[in-house]
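One chain of protein is taken out of this complex; the other chains stay put.
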Amino acid sequence: MEKETSRLGLVGAPRLWAVAILAVTLVGAGALRFGGQQAAGPAPAAVVPAANTVGEPAVASAAERAVLAALAPGDRPEGCIQPDRRINLYAVELPKDGTQIRLGYGLTPETASYPGPLIEMIEGECLAITLHNQIPAATLEALRRDPNIPLGVSLHTHGVKYTPTSDGTIHTDSYVPPGGQRTYIWYAKPRNTSTGSQGTAGYWWYHDHLGGGPHGTQGIGAGLFGGLVVRRQGDVRPDRTYVTAFGDLQSINLRRGAATDTCDPVNPVPGPTCIIADKGERVEFLVIGMGNDMHTFHLHGHSWADTRTGTVDGTNKAIVDSVPVIDNKTIGPGDTFGFQFLAGDSVGAGNWMVHCHMQFHSDQGMSTMMHVLNPDGTLAAHSADHAPVSAAGAPAAHSGHQAGTK
Amino acid sequence: MEKETSRLGLVGAPRLWAVAILAVTLVGAGALRFGGQQAAGPAPAAVVPAANTVGEPAVASAAERAVLAALAPGDRPEGCIQPDRRINLYAVELPKDGTQIRLGYGLTPETASYPGPLIEMIEGECLAITLHNQIPAATLEALRRDPNIPLGVSLHTHGVKYTPTSDGTIHTDSYVPPGGQRTYIWYAKPRNTSTGSQGTAGYWWYHDHLGGGPHGTQGIGAGLFGGLVVRRQGDVRPDRTYVTAFGDLQSINLRRGAATDTCDPVNPVPGPTCIIADKGERVEFLVIGMGNDMHTFHLHGHSWADTRTGTVDGTNKAIVDSVPVIDNKTIGPGDTFGFQFLAGDSVGAGNWMVHCHMQFHSDQGMSTMMHVLNPDGTLAAHSADHAPVSAAGAPAAHSGHQAGTK
Partner (left out) sequence: MEKETSRLGLVGAPRLWAVAILAVTLVGAGALRFGGQQAAGPAPAAVVPAANTVGEPAVASAAERAVLAALAPGDRPEGCIQPDRRINLYAVELPKDGTQIRLGYGLTPETASYPGPLIEMIEGECLAITLHNQIPAATLEALRRDPNIPLGVSLHTHGVKYTPTSDGTIHTDSYVPPGGQRTYIWYAKPRNTSTGSQGTAGYWWYHDHLGGGPHGTQGIGAGLFGGLVVRRQGDVRPDRTYVTAFGDLQSINLRRGAATDTCDPVNPVPGPTCIIADKGERVEFLVIGMGNDMHTFHLHGHSWADTRTGTVDGTNKAIVDSVPVIDNKTIGPGDTFGFQFLAGDSVGAGNWMVHCHMQFHSDQGMSTMMHVLNPDGTLAAHSADHAPVSAAGAPAAHSGHQAGTK
């Protein structure tokens, strides 16, 4: 709040992740509409917006609208006359993690990652997403568990509105075979105060629903998932967003042990496995539960209101007094929540643990750090690695794995 | 909301379930007070009420009140001078599911089912329930795990008020031996604005607390459970209610795989394993967690506010902006929640998955469909069964099982 400019946005580094919130100009998309992780060369000059509030969705030009109108004819949830903009999403195979097949979604094939790019919408927007399945058929065959399921992957989302043909499921035939493409239409339906309709603003996720079987279990497990945030007009924008998916084998974003924190101690660059912030930055977490296990997300030194945004209107005493404030939250598979907070507020710079509080999960490597940086941009010193280097097999299974590198 | 009349109520079919919300006139009960599932012959003419709001509890006649006053003397929670009405509940043995013993509660012995009948109350009401244990002693003996526990079953409820003698537990001796009966008194205590008392309106469940052991584990597991909804004056009534209990062995209402969806493709009839709705109908889900596992309830294409009713007063911006909207929710054993929503709102007719998002649960058959019907009353076409027919043993264990038939 009090800070004037972000130092982190100016940090760049080859061969590592950059920048959780990144402006990507697409058909009809205003600046800063989409946030995504991107394998970086030199980082753009100003990638981290100052905290501000969400305004009206951008309006496409007449020419753009003509193009958009032709997309996925007939696939329109009520309220979406036609898409306001479009993005391409590529499903690709990433280098194996040991013997583990890894897949990712990306705004380009080259930037595919797990989690996939953060997709940001504003209530009222209608978004077309063209999914290109570039995963080799042999890879999908290797993942398949149910011979009755065709080879392919899909895009299923939570929270926003879509018709059955954008469901991403086998029974609706809304998947994409290898080499194919398909356009899905998502509508961020706004709240309607006269009917009490609650809108779609929230923290959601999107994921495959076909890879391996009818629920996409193997596709998700290999990396086909990402965060979706729908904002409401008037919401405060964060300075940066981190997506953390808690999954099987005690993994955070499919990584565990030493691999959950890849921050360079001298020149840290933000990314899914390098969670950093300047003190006072408005940071947003989007937390996803996935897989087969229950988890609890715990953040040291920081807390949030258990509301839609993690904050609460401070002027409404009755609500503020009712809402629980928490620093630990249970998530089951499919659950998502998110929250905004000021990094280091009151507690200062330092290395703040982010971990599952299920003890055997954290002991086996389901633990990372949020680094609130020193004023000089370095990570605060810490006397010992938090990773259980002696835990049998855990970090070893991921040894040599560099987050997001290809 | 916009629809004038319900077509579904006019659909009848032999040998299948009928009608989630059904008017049952009992002692002192007004029309439509109780909803329950019923094995149907021809369905009643008008079983689905239009959406409306909950009013005052019905008042029994003087003659009825004299009868009610004599019930279960001494068993009165504070605020209940005497019961306002009474129902009978029968605990019976149902045909085995393979070798699996199945029990059910019913408003009559013939209509017993799992889940049992939905019981609906209005805050302020006091209800007498006479439980008749018609389960053979030999069956209870077969279920018993603890030789120190007497043979019997009971009625334990959540949410509403009752004295220890209506607790349904072994240590209060409030159970029913085979062949016996016992009257339990439940009071839907209203909120009290002067003391801040929060009332009892909510989505609850009732269940056995004795069969097999001191926590009724085997009784519940065999089918002795059902939904209870307590409404508040001014609440909106749904058009139809579905109770879904997520339990062990990856079951929804103790069924899994193909058995979780028994809708006839041409002539679907609503029931616990045939979830259908006309587009625009106000549907209510009451979700129960039971057994030994965690689950997450996920519904495709629809979402709800994480509040008492799933909706929120749209005119109160501070509350609307605080409340999370979700489409996936974790439930542990004993947890219940419910929500109302408009079927197919924005997303249209189609076959919308309802499943546990714990991947190995859904892969093993913990998945069904909410069918938002085509305008002609048929189910929308779908290209493939969602059930994992190749999953070893899962559907086979229920092969030939028809929901609720006897």
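Labels A and B are assigned to the chains in the order they are written; within every chain, residues are numbered from 1.
We adopt the following convention: contacts are C-beta pairs under 8 Å (C-beta built on N, C-alpha and C of every residue); 3 or more make two chains touch, one makes a residue touch a chain.
Keep in mind the model is a prediction, meaning the values are calculated, not measured.
In the complete complex, the hidden chain is touched by one of B:Met121, B:Val176, B:Ile220 or B:Val325, namely B:Ile220. Which of B:Asn88, B:Thr169 or B:Asn374 touches the hidden chain is settled by the complete complex: it is B:Thr169. Although one chain is not displayed, its contacts with chain A can still be listed: residues 1, 294-296, 298, 300-301, 303-305, 311-315, 317-330, 345-348, 350-353, 355, 357-363, 367, 380, 382-386, 388-391. Residues of chain B that touch the chain left out of the display are 77-79, 145-148, 156, 158-159, 161-164, 167, 169-173, 187, 189, 191-202, 204, 213-215, 217, 220-221, 232, 234, 289-292, 294, 305, 307-309, 312-313, 316, 319, 323, 330-337.
Here, only the chains that are shown with their structure count from here on.
Per the C-alpha superposition, chain A sits rotated 120 degrees relative to chain B, a value rounded to a multiple of 5. One finds 36 Å separating the Cα centroids of chain A and chain B.
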